[in-house]
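A protein chain is absent from this complex, but the other protein chains hold their places.
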Amino acid sequence: MAEDQDLATQPAVEMDTVAPDVTTASEEHLPGGSPAGAVSTGVLQEDPTQPKARRKKLAIAYWCAIVWVVLVVGSAALAPFLPLPDPIESDFSAIAKPPSSSHIFGTDEVGRDLLSRSIFGARISLAVGLASVAIGLVVGGAFGLMAGYLRGRIEKVIMTATDSLLALPALILLLTIAAVLGQSLRNIILGLAVLTVPTFVRLTRASCLVISQREFVTASRSYGSGPIRVMLREILPNVFPPIAAYCFIIIGVVIVAEGSLSFLGLGVTPPTASWGGMIAGGRISLTHTPHIAMVPSAVMFVTVLAFNVIGERLRKRFDVRESSL
Amino acid sequence: MKSPSSATPREGPLLEVEDFYVRFDTDRGRVHAVNGVSLSLDQGETLGIVGESGSGKTVLSRAVMGLVGDGGRNHVTGTVRFDGREISSLSPRDLRKYWGTEMAMVFQDPMTSLNPVKRVGAQFTEALRYHLDLSRREATERAVDLLRSVGIPEPQRAVGRYPHEFSGGMRQRVTIGIALACNPRLLFGDEPTTALDVTVQAQILDLLKVQQVERDMALILVTHDLAVVRGRSDRIAVMYAGKVVETAPTATLFAHTRMPYTEALINALPRLTGPTHVRLRAIPGRPPDMMNPPDGCPFSPRCPYAQERCLVEVPPLMPSEDPEHQFACWYPVGTPEWTEARDRNTHRGETAAGTQIVKEMV
Amino acid sequence: MAKFRWSLIAALLVLAACGGGGDGDEGSAAAEGDEFNTPVTEDDAGDPVAGGSLTYGTYSESIGYDPTKRSTSYGNPAIYDSLMRFDDAGEVVPYMAESMESDDNVTWTLKLREGVNFHDGTPLDAEAVIFNVERHLDPALASGAFALVEPIESMEAVDDLTVAFTLKRPFAPFAASFAQSNGIGIIASPTAIELHGEDYNLNPVGAGPFTFVEWIPDDRLVLAKNEDYWQEGLPYLDELIYRPIPDTQTRQQAILNGDVDLTYMITATEIIQAQEQPQLTVLSARANGGEGIVLNDNIAPFDDPRMREAFVSILNLDVIADVRYSGQRDLAGAIGLISPDSPVYAPEVEDIWPAQDVERAVELIAEYEADGGDSSFTFVLPNTPDRRAFAEMAGQFFRDADWDVTTEFLDISEFVTGILQTGDFQAAIMSYPAFVGEYPQMWNAYHTTGLSNWAHFSDPDVDAALLEAVSATDPEVATAAWQEVQVLVAEKLPFATYGRPPSAIITQEWVHGVDKYADNTLFPATLWTSE
Partner (left out) sequence: MRNVARQVRHLLIVLFIVTVGTFLLLDFLPGDPAAALLGETAQPEQIEAVRDELGLDEPILTRYAKWIGGVVQGDFGRSFRTNQPVLDNLANRVPVSLELMFLAQVFALALAIPLGIYTAYRPGRPFDQITMTLGFGLIAVAPFILALLLILLFAGWLDLLPATGFVRWSDGPLGNLRSLILPTLTLGLSQVAIIYHQLLRSDTIATLQADHVLMAKSKGLPTWHILVRHALRPSSFSLVTLTGVNVGRLIGGSVIVEVIFGIPGIGQMLVQSIYNRDFIVLQGALLFTASAYVIVNMLVDLMYAFLDPRVQHG
């Protein structure tokens, strides 16, 4: 047994240990003792990966993505110290001007510099996207795990609460939160988090229901592992990857959702810049001065894409299932 | 669908593998999983492929069958001839015509190799209907027959069940039945019993044997356990680090072991005869890093008899006086050179690779 | 950018209304109905053709068709018509009524036409008028037109077609009250009201050119031709459909690709873009009304006239024109609620109204602070997109004057109920929608008891001038009084107007015979289609 575990840690062996949905945690408990499985490489994908040239291109995309994210996050963090025009200050002599040398991204409908607003807007949008998804993921994931693994009464309570939340149209919640608690960044994050929680609960629970049926979970339980240990060590690593994939998309969705809130008058309060708010503001004149909505849309698009390129890469690295791809 | 090869058996081996290499590009480097393997197998013959985890035996069997395709980050070279026809150069589409009907495979873990969400019957009939163009009813009848022949009680009912409703042994019987559904002429058993209880293991192996004899089918049994193939294979190929290091008819292999690695494997077997209190001998060290295989004999770092030559020169697989018996070792066990090497290592207390000699090892 | 044509259109309208053969313009008075001096815009499309169906895209949905409901119901003129009308010069003329007269502005005699029937066949007679006026008086119904009927002391049916009203005091605009867009000239069938009870709002029965077919809220109001209409030969259309299209951009596309035949537009952007399309006709006029900021006279700092002046002084009208009115300078910078096109407009307000002068504002603020005042205030707005855009711009005005202002956005209901109704605010954005005539809007906006005097502005001179304006029997005196109100308001500045609410009716080239008020209330009897 001890030797097998040693083997399992050998990098060279890893490609040989690909019981499909079994991560390292479960290998230890496989009946029969040997972690030897099957090479999954190209199980079905006849040409599962790219030739070298294309892989190189992908690596370039990955590094571009990192550079972009560093650029966005860095400039957002350092925004107040950068030589930028004030994002709130209007230049009434340059209202809704398309990109030019004095305003690289152009100006908005009240003559504010769109580059500066995009950078300052990143602070808000990233905060909204990351914070509400993080809250949703942690809270929703925890409840989803509990519901999917513990079942019984706990599941009933959690699912009833989740269903009640989901059955309540999002807008009602957001309107009420805004009206009762006031319209602030914190409350917007809170509101959007409340919206993502139930989705995460349901997704986690669904995956958890399946994973719980797997032999390695039974095995772990039979070794005397407590429910918390089983959930964290056995189920979580298996449930996490698809949920994480969803996370990266949902960050983008949430950033846009903040814009939809602005469209309905519930977004970040002016004059604070946020990407979604800028897009919503630019819609009024989309046919005449499209750059006002398109500049923040493009910035957001590249950012969301970059997040996903990085996310995909990280997932490949840390997910045993895909390591041999 | 029509079988691609003629029904009448032709002269010569059923399967010939020549100079077979499989390499994978991973993010960490290139893995040399199979390094120049040649094999051949006759109709109705049983070949055991034995080796530790990571020795490349599973990759070999899958790649020979064509399940690991060449392309992308996979590099498969060498020739595979099935029934005289080269299949290693076939397109995946053409190769597919051999799968199920000419060659089939039974996987290690019946828990995962059956689709958990499809009824057992459907998993039989889909291949039957696709390859043999049977109607749904005919296919189901055939499935029931197959289930009966692999020893599933109440086969009529079993077709309507899901895999999880069977025990491990029963499930493996089911997968064997599915593999046999289209009467393949060659069956790969990839550690078919590893995941099963010892008592069930024997039943499954017996079942394979019975089916093989009945159908005059060739069988390749891949296992890490010499005991599994000892009584059931005509020949055995021992694999180490992606290479065949010794191959011989079963009896010869056990009687005249030449390769120190084979010897070590045999020593690790529990003996049915002799003193029961003898401790099993584990093989020290680890299998080599397949990304950076050592120069010289890959087993040399772990070999108690390793000499300087072993560290620099790769021993080829060479025939002994018996042409059926081949091995790759500069100091084959039982030869005078071997005695000399053993004594030298015992004397200096370590092998040429620097491994400490523990008394028990020799 | 296309050249702006507001004034041209206004001029065209006037020409058309006067009925004189225009020089070069093909404008001519409407053939039908000119005995009532109905201002119908005409083109060279030839004689009206009967038949067909038109779809009218409106910018909001009504809350129903009971005349006591407080909402703009585009369908009301079609279903009910109006007893009186404003002609294009802003004069009140009889329409569905025969006449309305008074010698002393206290007793009024309304004469109805013979043979005007509701869609249910019952006659529109004196009893019906009284029944309707009484509904407006009923506090339980909380009618929006209550202010119009409030002066009534008593009324009686002299005969089937004559109603005599006795008022509590001399009240000149009483006839105009029967001509207002949401006024009391809208008469519903008493039989139908009794029949439908609670459901009447959903099943309106009037005597107008079109009968009610169905109303699916947020979707459409379908009306069919009234075969028994009181004006012979009218209406031309067989069917008229009203469709609410609340989104500006969609509304614009809907008229561009012909989803609707005519639309009611309310933003400068869409109106200008429509003008760039040769196949569309833009019908507009500068009505009264205004967009601006209510400066609460009850609460510091705007209880001080210096601060109100400071506020008006910081409004940069050029920027407002650019941001709010798509560069249309003549929409921005409204002074008070009366349009320069109105017969009672007082041109002298232009000299009184404070010009943009940030330095002056800074001085005034400093002065106020020196006296121990706290100039900071909270600016409240509803959280609708156009208000947000305004706040973004206004923020810069405040910063330019170094004025410490907090901006607060509220849900529209909360804004109405928690701010306007309670009066608990310092400055709030608000619009007085377009209107024709002066009463009751001017009274409500500026009189101490005015219903829409959200500034809680109270000035004895203004109150007196308003009273004179509504009670004077001599029109000249009334006009002078209205002008005095404007002058006083320009001096006291309770409401910092910055512009006129833009609005226009846009029609496809096949739509003819548009008959409307300056506030774009559409009377569809004369509409016809050449398709």
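Letters A, B and C mark the chains as written, and numbering starts fresh at 1 in each.
Here, a contact is a pair of C-beta atoms (placed from the backbone, for glycine too) under 8 Å apart; a residue touches a chain by one contact, two chains touch by 3 or more.
Quantities reported herein were computed from a predicted structural model and do not represent experimental measurements.
What shown chains come into contact with the chain that's not displayed?
Visible chains that the missing one touches: A, B, C.
Which one, C:Val49, C:Ala157, C:Ala224 or C:Ala254, makes contact with the chain that was left out?
C:Ala254
Touching the hidden chain in the complete assembly: which of A:Leu166, A:Leu190, A:Ala219 or A:Leu232 does that?
A:Leu166
Could you tell me which of B:Val34, B:Ile178 or B:Ile236 touches the chain that is not displayed?
Result: among the candidates, B:Ile178 touches the missing chain.
In the whole complex, not just what's shown, which of A:Pro87, A:Gly121 or A:Gly276 touches the removed chain?
Checking each option in A:Pro87, A:Gly121 or A:Gly276, the one touching the absent chain turns out to be A:Gly276.
Write the list of subunit A residues that the hidden chain touches.
18-21, 38, 40, 43-45, 47-50, 54, 58, 151, 156, 159-161, 163-164, 166-172, 175-176, 179-180, 198-199, 202-203, 206-207, 209-210, 213, 241-242, 245-246, 249-250, 252-253, 256, 259-260, 263-264, 276, 279-280, 283, 286-287, 293, 297-298, 300-301, 304-305, 308, 321-322, 325
Could I get the residues of subunit C that touch the absent chain, sorted low to high?
The missing chain touches subunit C at positions 57, 61, 63-64, 70, 139-140, 142, 144, 198-199, 201-202, 216-219, 243-247, 249-251, 253-254, 256-257, 259-260, 411-414, 416-418, 420-421, 430, 444, 451-452, 454.
So that we can see where the missing chain sits, which residues of subunit B does it touch?
62, 65, 67, 96-101, 104-105, 107-109, 112-118, 126-127, 130-131, 162, 164, 175, 178-179, 181-182
Everything below uses one rule, namely that only the chains that are shown with their structure count from here on.
Taking each chain's centre as its mean C-alpha position, how far apart are subunit A and subunit C in Å?
The computed centroid separation for subunit A versus subunit C comes out at 50 Å.
Find the geometric centre of each of subunit B and subunit C from their Cα atoms only, then give the gap between the two centres in Å, rounded to an integer.
90
Where in subunit C do residues touch at least two different other chains?
Within subunit C, no residue contacts more than one other chain.
Spell out the residues on subunit A that touch subunit C in their complex, using ranges where they run on.
Spelled out, the residues of subunit A in touch with subunit C are 88-90, 92, 95, 109-110, 112, 175, 178-179, 183, 262-263, 265-266, 269-271, 280-281, 283-288.
In the complex, go through subunit C and note every residue touching subunit A.
Against subunit A, subunit C makes touches at 248-249, 252, 269, 273, 316, 318-319, 322-323, 382-389, 391-393, 395-396, 399, 407, 409, 411, 414.
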